[in-house]
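Shown below is the structure under consideration.
A single protein chain has been omitted; all remaining protein chains appear in their positions.
For chain A:
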Amino acid sequence: MGYVAKAEGAAPLASASEILVTDALLLDAALLEAHAQGNTAELVRLYTLAAENALATGDERAADFYLTHAFIFALEKGGPEAGVLNIRLAERGRMKLLDF
């Protein structure tokens, strides 16, 4: 899983508090599991969480990466999160604003 390797290798996580590191590892495992099961709703939730964690450590790039993934799975799944995530990413200059 490319995503997980990236999350593990991301420098800001290594420099975060003990608790955040533990959370990150748990999150990685949960993401792997959600990918394996094709659980789209869970992927949206976990990638959004990963983005919030990255923002908390000031890693904007990682945050955008996770938000992008949260958005893609939200778009696939349908439902209101896709629109919200799209606005967030558009505001951050990462994609164009879509009509929903």
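Following the convention adopted for this analysis, a contact is a pair of C-beta atoms (placed from the backbone, for glycine too) under 8 Å apart; a residue touches a chain by one contact, two chains touch by 3 or more; residues count from 1.
Keep in mind that, in the parts below, contacts and distances are computed from a predicted model.
Peer 1: Can you work out the missing subunit's protein name as recorded in UniProt? Choose among "D-methionine transport system ATP-binding protein", "LLM class flavin-dependent oxidoreductase", "Sarcosine oxidase subunit delta" or "Salicylate 5-hydroxylase, large oxygenase component".
Peer 2: The UniProt record for the chain left out of view names it "Salicylate 5-hydroxylase, large oxygenase component".
Peer 1: Among A:Leu32, A:Leu55 or A:Met95, which one is in touch with the chain left out?
Peer 2: From the options A:Leu32, A:Leu55 or A:Met95, the contact with the absent chain belongs to A:Met95.
Peer 1: Quickly run down the residues of chain A that touch the omitted chain.
Peer 2: The missing chain touches chain A at positions 61, 64-65, 67-69, 71-79, 82, 89, 94-96, 98.
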